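Just dropping this structure here.
Every protein chain except one is present and positioned as in the full complex.
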Amino acid sequence: MSKVISDIQDALACVESGHTILVGGFGLVGAPLSLIEGLTEKDVTNLTIVSNNLGESGKGLGILLNQNKIKKGIGSYFTSNRDVGDKYQKGEIELELLPQGTLAESLRAGGAGLGGYYTTTGVGTDLAKGKEEREIDGVNYIFEKAIRADVALIRAHKADTLGNLVYYKTARNFNPLMATAAKKVIVEVDEIVEPGALNPEEIVTPFLYVDTIIQAQQVLTKEGVVNK
Amino acid sequence: MSKVISDIQDALACVESGHTILVGGFGLVGAPLSLIEGLTEKDVTNLTIVSNNLGESGKGLGILLNQNKIKKGIGSYFTSNRDVGDKYQKGEIELELLPQGTLAESLRAGGAGLGGYYTTTGVGTDLAKGKEEREIDGVNYIFEKAIRADVALIRAHKADTLGNLVYYKTARNFNPLMATAAKKVIVEVDEIVEPGALNPEEIVTPFLYVDTIIQAQQVLTKEGVVNK
Amino acid sequence: MTTWSKTDMQHLIAKRVAAELEGPCVVNLGIGIPTLVAEYMDAEDIYMHTENGLLGVTDVEEADIDPNLVNAGKLPVGEAIGSSFFNSSDSFAMIRGGHVDVAILGALQVDQTGVIANWAVPGKNIMGVGGAMDLLVGAKKVFVTMSHTSKDGSSKLLKECTYPITSTRSVDMIFTELAVFEVVNKQLKLVELMPGITIEEVQAKTEADFIH
Partner (left out) sequence: MTTWSKTDMQHLIAKRVAAELEGPCVVNLGIGIPTLVAEYMDAEDIYMHTENGLLGVTDVEEADIDPNLVNAGKLPVGEAIGSSFFNSSDSFAMIRGGHVDVAILGALQVDQTGVIANWAVPGKNIMGVGGAMDLLVGAKKVFVTMSHTSKDGSSKLLKECTYPITSTRSVDMIFTELAVFEVVNKQLKLVELMPGITIEEVQAKTEADFIH
């Protein structure tokens, strides 16, 4: 049972207008660049994108933004793309800003079947507005809801054909969390190997989380993003 | 800066009467057998022990139980030691029974600085009695509190002298979670290596969680527990 | 009326459950009859998850037994090709997050809406629950295996459970030595009689209402 698909649009067949989509990466590092490009070529709209950033101006998710395919962004640092602010000003996009730790934790909670959790992060700040506050053992917390999505687009370093994944250095970031929190998980990888090639003690994402694997066609290098 | 200590009682110097102590392991698998033995030789009482089981009759934590050092047990499966039931019947021990997933998740929440979380596990059962129930997006959850402790006694496979840890097969279980959720973390390991010997991608417990390392003196073999 | 040795009965049930599994899927096996199901699985793409931290469980030869490689019943197991190890919270995140396809569990009682009791007996100390409640809320499908009646001959399929329930969630299928039931809209539906069993025998030994 191999989960490997060669055509990106086939891999993205499950993506529909109105979907909530998790997109891995911290800036371009660990972002599923090939899948994002595939999404810019697909006729979908009204997407909710959950990602630390919405790319950079005219790059990565920034292209999707400029195509007006994004209805709402949920992330921690939209500042990296000035177009996001312009669109927000014009009322063309909804934004939900979360502390980075809350974004990560909510994704993990979503994947783990939790409803939500209490964190001290954000208590007493503008980002706590409208959120329940509760004292537990003398400490003030706010309630944060779990995040779950229709599809996750992630990047890993290696996959075996079953879907077990390992990551590479700081390109790991949100990817393993997003792998757990969506109905369909599509991963692009640098290298596809046979089952048994990855050490069972080192696998970060066990295969039950992964639906589809593609060979990455775009790679981040010192010189920027290049086609492979 | 090496965290390695050779004498078990020196390693356990931070343990005091009345402490809450996390003890790793699933039965004897992955249990810190040498540290538990050290605890049975130490003059402490009134302990709250958080562990999946309280050992077996007269073995591991079972010895501590029979020494009347345990005031309260928090775990998921006390059935493995018939003495626990006897003591409970006589009112000699308090017990808090949690689903195994809740025990694990509460430890993780404790380590991650969360106050608690909502889970579907246990809803509508006797184990939900007295716990807040809440509907979130049409699903019923109960509130579970994070668990934090004074000391964690855990077992890993290898440690470097900084305190980075890797585990071995199903001996991993609760150990990495407990490493995050106590003020002092003492680990016993099969092997101590130099910093740099463990692959940064494979380290399961980063060194900032670990205070003290000892070489395991007791090992679980096919023939049972043997002194090394 | 058919009678079996306990072992034969357990194997009969285990074999029948195994036939219900279709790959690709991830299955968690409880203690008791469920453990036997592994003996009858032949599809290559059925993977077993054990909640103490391993996805990809296989049998192990006596010579290869590793005391630190066990299943949730603390029995020695082996590693399949493509297996992975993880900690307890990651393991239960798989279960509670709905990533395990099928849980096969034993039960003490099942009520006629498919709700089960399998972790505690009234009048005895409540001492252990393990992963039972987690598996019931989390697995996409739950299959129950059990003898149809207690040692005293009374039905274990009841109008209402008298033991503490494990979850308010109804299981999906129930396999006994007499019959196979599906739970459809909170109602038991007999879908198959085991070899040599008559509907009358099932009716006689079943307190719960069921349709067929």
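The chains carry the letters A, B and C, assigned in the order they are written, with residues numbered from 1 in each.
Please note the rule applied: a contact is a pair of C-beta atoms (placed from the backbone, for glycine too) under 8 Å apart; a residue touches a chain by one contact, two chains touch by 3 or more.
All figures in this text were calculated on a predicted structure; none of them were measured in a lab.
Shown chains touched by the missing chain in the whole complex: A, B.
Touching the missing chain, out of A:N66, A:Q100 or A:Q215, is residue A:Q100. In the complete complex, the hidden chain is touched by one of A:G38, A:G122, A:G163 or A:P206, namely A:G122. As for the chain not pictured, it touches chain B at residues 1, 108, 110-114, 160, 162, 164, 180-181, 195-196, 200-201, 203, 206-209. Within chain A, the residues in touch with the undisplayed chain are 26-27, 29-30, 52, 76-80, 84-85, 88-89, 95, 97-105, 107-108, 119-127, 167-177, 204, 220-222.
The working rule: only the chains that are shown with their structure count from here on.
Taking the mean Cα position of each chain as its centre, A sits at the greatest distance from chain B. Chain A and chain C, compared by their mean Cα positions, are separated by 36 Å. The mean-CA centres of chain A and chain B are about 33 angstrom from one another, to the nearest whole unit. For chain C, residues that reach two or more other chains under the stated contact definition are 79, 85-86, 89, 92-93, 95-96, 137-138.
Multi-chain contact residues, meaning those touching two or more other chains, occur in chain A at positions 112-114, 201.
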